[in-house]
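Yeah, one chain of the complex is gone here, protein chain that is, but the others are all in their spots.
The block that comes next holds subunit A.
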Amino acid sequence: MGEHERHVYDVVVIGAGGAGLRAAIEARQRGMRTAVICKSLFGKAHTVMAEGGIAAAMANVNSHDDWQVHFRDTMRGGKFLNSWRMAQLHAQEAPQRVWELEAWGALFDRTPDGRISQRNFGGHEYPRLAHVGDRTGLELIRTLQQRIVALQQEDFRQHGDYEARLRVFAECTITELLKDGPRVAGAFGYWRESGRFVVFEAPAVILATGGIGKSYKVTSNSWEYTGDGHALALLAGGSLVNMEFVQFHPTGMVWPPSVKGILVTESVRGDGGVLRNSEGKRFMFDYVPDVFRAKYAETEEEADRWYADPDSNRRPPELLPRDEVARAINSEVKEGRGSPHGGVLLDVSSRLPADVIRRKLPSMYHQFKELADVDITAEPMEVGPTCHYVMGGVEVDPDTEGAVGVPGLFAAGEVAGGMHGSNRLGGNSLSDLLVFGRRAGLAAAAWVESLAGDSPAVAADDVTAAERTALAPFRDGTADNPYAVHQELQQTMNDLVGIIRRAGEMEEALDRLERLRKRAAEVAVEGHRQFNPGWHLALDLRNMLLVSECVARAALQREESRGGHTREDFPKASAQWRRWNLVCRLDATGQVSVDRKPLASMPPELLGLFERKELASYLAEDELAGLPEQPTGGGPR
């Protein structure tokens, strides 16, 4: 156990997607020496996959929009399980975060009067998503990447060193957080390229590692999404909240098999695309739940009029929140009205002229043409649900993103929980990354300043232990290979803790996970440490298995259906269950425990944004009894 490469920083950010880069920019702008660590090359993070846009109530297209309306839509989308404070901060700050991108060089699509254009999306009352065609995530990541370069150029002018105050460690994976007592003291990881170990010493660590989709077989997520930050937080004594809520995006590709799960943007529907079953019926009209009935069209004629005249017509039901649409597609397929390859048909070809489709949805056109031999300007797409996003994540303080129970640890973006409640609205992810990435950077800087030099120290024994754990898969023998264990994990989660859940299946999933956990602890990898994907996967398995167990345990415990958690045996939402978050922790023996924790109650001025009738569909009797007869602040317009 020799000496390792060591780096000392004020703030270490793990993850270089939208949240990580925005957090790093903020920390650096506050004077912190900052490191960004990413598993991939700089600029390749999963954020590039975001297509539709960034939700922000700038009111550029419909002047009725404001933060209150955005807040209300977000709470409705999350079925009132959201952290109200996070939803409020998000709605209030998103416009500033988008405008700031423009000042850093982003080029969004424009309105006729030269402002940032905004498009319709599921669950958003007004056109709200700032976008660049259907490649908005790429624009966001590239803009933040270029902002980091701009700050490095500033440092070069001042210090003669681009990396004097902000350095990106690309293709570097963190395997352990290091602590000093209760406080975070740094992180331990390896360079993917060489396999050499590296120790970061820092009093503040920001997790921005994204999601967990690689635990599922059919997913829109890339290999990076192995729940690293979720697992690191658990192992460091933090807690995870809302882990039972996993979003299945309604429209992933279903054919050919090799592309199954790849995302088909919601913008297809936002821009006019409709869903039909094998009988040619626009089936979404049959799936409008009571809580949304007043807001959605009842006939195709009204729905079609809405695109041109949204003020006097109601929106098409294809634009319901994602959980509703995904469940509807699932039912249609199950009842035998699916498309040839087990999806439904998403058609934009009969709705918009070919040149408009190519201009508004260029990467969808390209993706179907290249990968499926389908011309979306001439024929419908086959689509079905795909694991897309985890609403659950590290339990944080809403204002600072500080991880509960671990001073110095912060979490922002998909790895953090609470903001989206039981279901995230499309477009609210990119804005989440920016709003809470910035807040995490800000709070991490404040934390470091508050220490006034009383920095935590990394213990040599912890480094030695981390090294031993990381090298364990290089064992002799004919044990499992990590790819086989991973495939079984993905099949288990897909089949048994998927879009529709049953108690018996989840119990079986937990049994299988237990067996997989034992096998993962014994996997053997071939070759040496230099860029060895088999080894990397063997180490990622620990994280995927831990997080999968949290999903399964919380899902088994929550006996109701809400957002991204649908129980066949408990098909209705329960107002009593709405009052509780489920919180996962690791106990002293390394076992996952799940506890109930009451949800923070919303203050009257925010409750006043909803009509009492609507609140009655979410809140319990005794909660309603405590409210004034007609809440102040007026109802929806």
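Assume a contact is a pair of C-beta atoms (placed from the backbone, for glycine too) under 8 Å apart; a residue touches a chain by one contact, two chains touch by 3 or more; residues count from 1.
The working rule: contacts and distances are computed from a predicted model.
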TODO: Assuming one chain is omitted from the figure, identify its UniProt name from "Succinate dehydrogenase/fumarate reductase iron-sulfur subunit", "Oligopeptide transport system permease protein OppC", "Thiazole synthase" or "ABC transporter ATP-binding protein".
DONE: "Succinate dehydrogenase/fumarate reductase iron-sulfur subunit"
Task: From A:278, A:532, A:557 or A:574, residue that would touch the chain that is not displayed - done: A:532
Task: Hidden partner chain, touching residue among A:35, A:75, A:263 or A:592 - done: A:263
- [ ] Among A:223, A:285, A:307 or A:580, single out the residue that touches the unshown chain.
- [x] A:223
Task: Full-complex contact with the absent chain, from A:193, A:595 or A:622 - done: A:193
- [ ] Since one chain isn't shown, list which residues of subunit A touch it in the complete complex.
- [x] 40-46, 48-49, 95-96, 99-100, 102-105, 107, 109-110, 113-115, 117, 132, 135, 137-139, 142, 146-147, 149-150, 152-153, 156, 162, 193, 222-224, 255-259, 262-263, 363, 366-367, 370-372, 481-484, 487, 525-528, 530-535
